[in-house]
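For reference, the structure I am asking about is given below.
Missing here: one protein chain of the complex. Every other protein chain is in place.
Note that the chains take the letters A, B and C in the order they are written out, and that residue 1 is the start of every chain.
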């Protein structure tokens, strides 16, 4: 159990002594806190906390923690999730024809930037097949037209279940997922949108940016939710452009942004640093 | 005439030999080009150029240049403007209650960053009176309510004419100017909008940004035109925020942006580096 | 005592249960923590914490806190400082001939960005006199030549004591303070250096940047210490430049950076968010 940490993500109504009671719980069982961060939302008097401690030396076995923590959680009316740093989530990457984000995720995975396993590449096209297979990742092709969407999504969901997928990453997947699909993976679908949301939501944002004559473009990593492009934002970044940039130049500059922002959003999620609070996120960087 | 430069801003249909013919015109009269930049818009086959040369040694007197240049301009079907670097435009700054942009403009003016003269501060409130007067600038108060707007604007326009104002700067002026006003100063009214347009157009953009949970905020310097917040963008910049930033924090961070972006947009305009092309700008930085 | 917070800045050897014991101390006396952040330096097994709680409802009077906290502090071998959010520090601003940072500090002060009082402007030149007096701040002139430096610094120190100055801000002060002076204000002298340290330490950094042909320039806000330009860094920022930027352009761009970075460093210090750890800082933003 050496070097493994436990992580609690907590949200509850604000009250006095929350930090003390949570840190006491860990201290009482001989835990050594390595990171702790908290936030109080004044809007709705909510308290959020992320606390990470070493399992090494901790008096409770990992499977004993939930039962031991439950009384305090109940008393403070918490929503809470417990994670362990040695858990390796299984990811399915959805992609259409642009492969740069997929390529980037594969590179980062191979460099050890992510503690995750890319279990499958799923696409409505076949462009990604060769790349996936070059790196030994299974590729699944679900072509989608106006008539078969629900049927194909059901097959995709079945596949995700069979593969025990924990997280779906939309790495420039140009199909809109149905609410039914999203309901199966609440806050477990991360999308990269190639604009600085809420500017240029919807299709072809680089063309929109060009037409509007903005001097900066952006990319947004967010949880996909029912309302397209309105899910809680995890990460954003921007880059300058000028009148000399044609749409193709903007797309090329944007690709760098998309890769970086998607990777950042994904890493924050995988490190259990993101708490969703309504339409927004708390990111404990 | 030492150290004075002439500047031509040109737009015309694209064709072969434009650069050659323009630079020949200058060379033929013994002019020394110190800066030249051009751009071709592929969308509509338009050509844009900014060329700056030394009057010192130039064979034509400044008042002779227009007549000498006109034949070439006509031949190439140009829209063109001629400026001289020793011209000191007269600016009127419109402001409401937030004074940071006004304060910043005064500072930059005193440091010599702008070659311009702040002729008047005009406001629908009186908050700016003391600051303006501290620095010897005339202050004019035009209170505006729902009934008197047109009447007050007429007085403002009269004042601007009396003062020979060349350029209007809206330095956080919270009233919407009428089309009639704007028509008197086409592309001569520069506004700072406190968001990264087109995101969060309209009122209270920092509150909007907070509610949406974006991770970056921005500011936009643009020409004010009939459609509010849709004028050609001159400059934009952004800064990161996080869930820890309350609306007041976002406002404070935004103030730095507003000051910098407004100053940048204004300086580009004063240096005759901005050409308007439909809803967009060409900025020859 | 409404709305006043107490802030503890703590550093001590790392051990289990520190967060629990500190938060218990506050909870036991009915305190409501509004912010808490901690950091463990793996290099030397040190623990750092900033905790802020409401005095309103707290069982101890502010003057009773030190004695009540001392036993825990001793047990954990802490270095600690206690602050109250209603304390208004008295600042002396040292400046030479460039006034943009001073101007900026005055503006921010008047907008309420800083909870501090600019008690004096001190200069080896007289350029700042008018500006200071325009805003009702006392101006003191201590001309410095190669022979009188120690004598003048003694007078300055005497003045700072008479004025009960808590913090010295070097807002483009071009004289090097002696170690004797700095020893009187340990980590209470904040300097703005107009480069991205450690690049271009020493004199004339913008010229150095120009000569080297860098594509980005920076500014650094740091505590002044005995080794010039090697004090702990509080804040840095950068801006892009190009071959088109002459030294004068670089200076102008740099001025914006200097103002923003100095203000950021100062605000972090005034909000008691900076802990010094050897040659480095922990900044609890």
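In this text, a residue touches a chain if its C-beta (ideal position, glycine included) is under 8 Å from a C-beta of that chain, and two chains touch if they have at least 3 such contacts.
Treat the numbers as computed from the prediction; the structure is a model and nothing was measured.
In the full complex, chain A touches the hidden chain at residues 99-100, 103-104, 107, 111, 113, 134-135, 244, 252, 255-256, 260, 263, 285.
On the side of chain C, touch with the chain left out of the figure occurs at residues 39, 42, 196-200, 211-216, 218, 232-238, 242-244, 246, 277, 279-283, 285. Contact between chain B and the unshown chain involves residues 16-21, 23-24, 26-27, 30-34, 36-38, 40.
Operating definition for what follows: only the chains that are shown with their structure count from here on.
Although chain A and chain C share one sequence, what matters here is the overlap of their interface residues, and that overlap exceeds half of the numbers used. Among the other chains, the CA centroid farthest from that of chain B is the one of A. Least-squares overlay of CA atoms from chain B onto chain C yields a rotation of 180° to the nearest 5.
Separating the CA-averaged centres of chain A and chain B is a span of 41 Å. Note on chain placement: the centre of chain A and the centre of chain C lie 37 Å apart, centres being C-alpha means. Residue positions of chain A touching 2 or more other chains: none.
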